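Every protein chain of the complex appears in place save one, which is left out.
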Amino acid sequence: MNEKIIEVKELKKHFKTKSGMLHAVDGVNFFINRGETLGLVGESGCGKSTTGRVLLRLIQANSGEVLFHNENILEYSKPDMKKMRKNMQIVFQDPYSCLNPRLTVSEIIAEPLIINKVYKTKDELETRIDELIGRVGLSERLKTSYPHELDGGRRQRVGIARALALNPEFLVLDEPVSALDVCIQAQILNLLKDLQKELGLTYLFIAHNLSVVKHISDRIAVMYLGQIIELTDYKSIFKDPLHPYTQALLSAIPIPKLGVQKERLILRGDVPSPINPAEGCRFAGRCDYSKQNCFEETPKLIESEPGRWVACHYVRQLEQN
Amino acid sequence: MAEKHLLEIKNLTIHYQTDYGTVHAVEGFNLEVGNGETLGLVGETGAGKTTTAFGIMQLLPEPAGKVVAGEIYFRGENLLGKSKTEMKKILGKQIAMIFQDPMTSLNPVMTVGAQIEEMIKLHEPGTKEEIKEKAKKMLEVVGIPAVRQDEYPHQFSGGMKQRVVIAIALSCNPMLLIADEPTTALDVTIQAQVLDLMKKLKDDFKTSMIMITHDLGVVAEICDKVAIMYGGKVVEYATKESLYTKPYHPYTVGLFNSIPDLDSEQDRLNVIDGLPPDPTDMPSGCSFHPRCPHKMPICSQKSPSKVVVGSEHHVYCYLYEQEGAL
Amino acid sequence: MNTVKQKKNKKKSIWLDVWRRLRKNKMAVGGLVIIILLFLTAIFADWIAPYSYESQDLLNMFQTPSFEHWFGTDEFGRDIFSRIVYGSRISLEVGFIAVGISLIIGGSIGAIAGYYGGRLENLLMRCMDVLLAIPEILLAIAIVAALGPSIANLMIAVGISSIPGYARLVRASVMSIREQEFIEAARAAGSSDFRIIVKHILPNCMAPIIVQATIGVAIAILTAAGLSFIGLGIQPPTPEWGSMLSGGRSYIRDYPHMTLFPGIAMMVTILALNLLGDGLRDALDPKLKN
Partner (left out) sequence: MLKYFARRILMLIPVILGVAFIVFFLLYITPGDPARIILGDQATEESVLQLREEMGLNDPFFVRFGKYAYNLVVNQDVGKSYVTKRPVWDEIMTVFPATLKLAGSSILLALLIGIPIGIISAIKQYSIFDNVTMLFALIGISMPVFWLGLLLILLFSVKLGWLPSSGYTTLNAMILPAVALGAQSIAIITRMTRSSMLEVIRMDYIRMARSKGQDENKVVFKHALGNALIPIITIAGLQFGRLLGGAVLTESIFSIPGIGRLMVESIKMRDFPVVQGGVLFVAISFSLVNLLVDLLYAYVDPRIKSQYK
């Protein structure tokens, strides 16, 4: 049952900028089992979206491995990769820029099918498009509409239908609901969950907010400045977060209930720049518990308790300075 | 009687003229804000929250946006009857505003110090040194070292920019602060910083506040009263305690259900079906009726009137009209 | 009711949408009508013009406008109206073909530079910078001087001189589209570069290019007429508005009609193109869509 569909090892992506090397993804490791959802959470600029894109080779990685069914796809040739792409697709964040404004809904959904020459006849193609449109809960009359005639939620459904067209096993969901209103957000989250159950999909769900991934993830990875600092099953991370950053992230969520306002952990300052980051724990500068060696030695992501991975020198022994 | 509230809005109606027809952004909007109170104005995109704020400030985009009907009483005086010159004295000094996107609400070619000083100079004139001192003090109040006053907005991060905007808004000690989604554009941890700061400052400055937001969590954190807005109207109004204990309006209930609960296990979220109404083509009667699970025939015919369901808690919904009659 | 409306609009394309918005703009429609009329004039010049453009009538020199000669005659007694009618052929030809040349060459350079980026882009754009450093009309003068005065050379000269402008425009729009997520979606589906450029990038770059090309035709007509005016463009007796102006210049004190009418013809043409260009810009502007 616990078959690893995708495994990422020491993945790195650095961008050259005017002011130095931007360490967008800096040695990331994780795996996702079949039918599982891994939530990847972090604030803007932490490298979570880059991770998703490097995984699909939309951006070329600098080093590391991406194993899909135990084969490193980063070493695939172009034609091999094209075949492989059918198995892994992506849903984007921005419901406005993710659809070509010059194509109709059915043309957009047909694109991947046409590119990969899946169907020989037009009828087969049409049947498949109709099926997809129904699957994501769009009404058939929208087939000939253009994206600008649809609202954000419907556009996102079109994006999901396009991603599903090739029957992928694995989907990267890059903040698919963060641009939507609360009610629409809930509709799309439910849809994604239903699709996963029906089609046996595996998800990497990227989000900037823990509360969104809670509902849909089996395990959650928290990213900070290009590195994963905690990776745990979704229950533990909410009940008993281990890394001080996770604790702060969790406590920052405003809770819509009375009398639950606990003591807030307010972080000092802003997220430091990912350009030429200093040695040591990336979070040390904002951490209330940091000690001398936090600034000198980068903590590794280790399994501190069964199934719970943390990158902190002082797991379970945090004392305020 | 009007003196009882700092701000009292009656039957406010604001329309926009566009190529696609008249947008009924705000329609028969009623609201009161008491002295020292913080009111959360909650609704989805397009519910008319921001338009209401601009309506109060009389900053609607001209000539498209117009207040078609209604009154806005601020300290007992109708703002809509004020001349432009009179309004200028009220804006900034008595009513100040914080905008949603800190990236665009500061002038990129002026130093942040100059932008704070501008506000002080307008309403609390003094010598150059006094004004400068005051601006420095305001920067420190919001947690920015005063030495940064000569820097330009692009040298600040998003959270810092929003702090500057808060410093500007509070620099003349306004009686009413309208904050339009002040934390939406920020990251979660920065959002917590800014919310924390606002909570502290509104007490220090004893300012009344209208907190426009779509996040019921933010409301729980900072507000005393809540108004839920849907389709340009307030559909439910209550104290925070009353609303979070028992929401009445089906829309409010749906809104609460759409939020993932961090403490409990749930497989599916209970969602409100359908989409918010098209503001150029509002449904008749109660604008929520096409999505309402408790729809009755009358809902599509006539707008519901106010039903008092508790002390300081009222709702506009036919479900409770009979209860009230009983 | 809504569904009925939706079905009726079934085959509605983006361009129909643009046309609907353009139609609302009276000025732009006016421009379009003038341009269509000009085209008809150019095509049917043989039927429209009452006289031949080169037949001289030395008995009727310098005639002021009259019933026989609507716009009067010139220093050789040639009918000015007929010459203007035939002149529309040259102007439209030069304008559209010159823009075609610069659009095809400049557009390809811009699209390649914008899509591939890197060193290739650097090289191409530095070349464009060199061309841009020479003011358009000077470059056109130098080219036409080198190639010799003829209609074809005039088109080439005007066309080449405006290549860098189109290259920059196309590059900028390609670069902005390239960053959009739907391009990544196409790539994720295994789409080839060629398909991405043709199917996804170019159709979305069309708006600014169409606008620029419309206004570019006006600029090309102006530049070509300017060259002819200083004697480097089309040579007599071919009727060209610029050289007609130049010819009438010496007689401006006594026979201003010789400069008035060709000038009006030129201005109306260019005004019409600019009106249409402005109208298209508004109609194509995606900002107004929502």
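Residue numbering begins at 1 within each chain, and the chains themselves are lettered A, B and C in the order written.
The rule is short, and it goes like this: a contact is a pair of C-beta atoms (placed from the backbone, for glycine too) under 8 Å apart; a residue touches a chain by one contact, two chains touch by 3 or more.
Everything numeric in this text was worked out from a predicted model, so none of it was measured.
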| item | value |
| --- | --- |
| Partners of the unshown chain among those that are drawn | B, C |
| Absent-chain contact - pick from C:D74, C:E136, C:E184 or C:E240 | C:E136 |
| Contact with the hidden chain (one of B:K4, B:K89, B:K206 or B:K302) | B:K89 |
| Residue, one of B:Q155, B:N173 or B:Q266, that touches the chain absent here | B:Q155 |
| Hidden partner interface residues of subunit C, rising order | 126-127, 129-131, 133-139, 141-143, 145-148, 218, 222, 225-226, 229-232, 242, 245-246, 249, 252-253, 256, 259, 263, 266-267, 270-271, 274-275, 278 |
| Missing-partner contacts on subunit B, residue numbers | 54, 57, 59, 61, 63, 84, 87-93, 96-97, 99-101, 104-110, 118-119, 122-123, 152, 154-155, 165, 168 |
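By our rule, only the chains that are shown with their structure count from here on.
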| item | value |
| --- | --- |
| Chains touching both subunit A and subunit B, listed by label | none |
| Two chains sharing the most C-beta contacts | A-B |
| Chain centre separation in whole Å, for subunit B relative to subunit A (CA means) | 32 |
| Inter-centroid spacing, subunit C versus subunit B (mean Cα positions, whole Å) | 51 |
| List of subunit C residues in touch with subunit A within their complex | 3, 6-7, 9-12, 14, 180-182, 184-192, 195, 200, 203-204, 286, 289-290 |
| Touching residues (chain side subunit B, partner subunit A) in the complex | 44-45, 157, 159-160, 187-193, 195-196, 214-221, 240-241, 244-245, 254-260, 262-263, 266-273, 275-276 |
| Complex interface listing, subunit A residues touching subunit B | 43-44, 151, 153, 181-187, 189-190, 193, 208-212, 214-215, 238, 248-249, 251-258, 260-261, 264, 266-267, 270-271 |
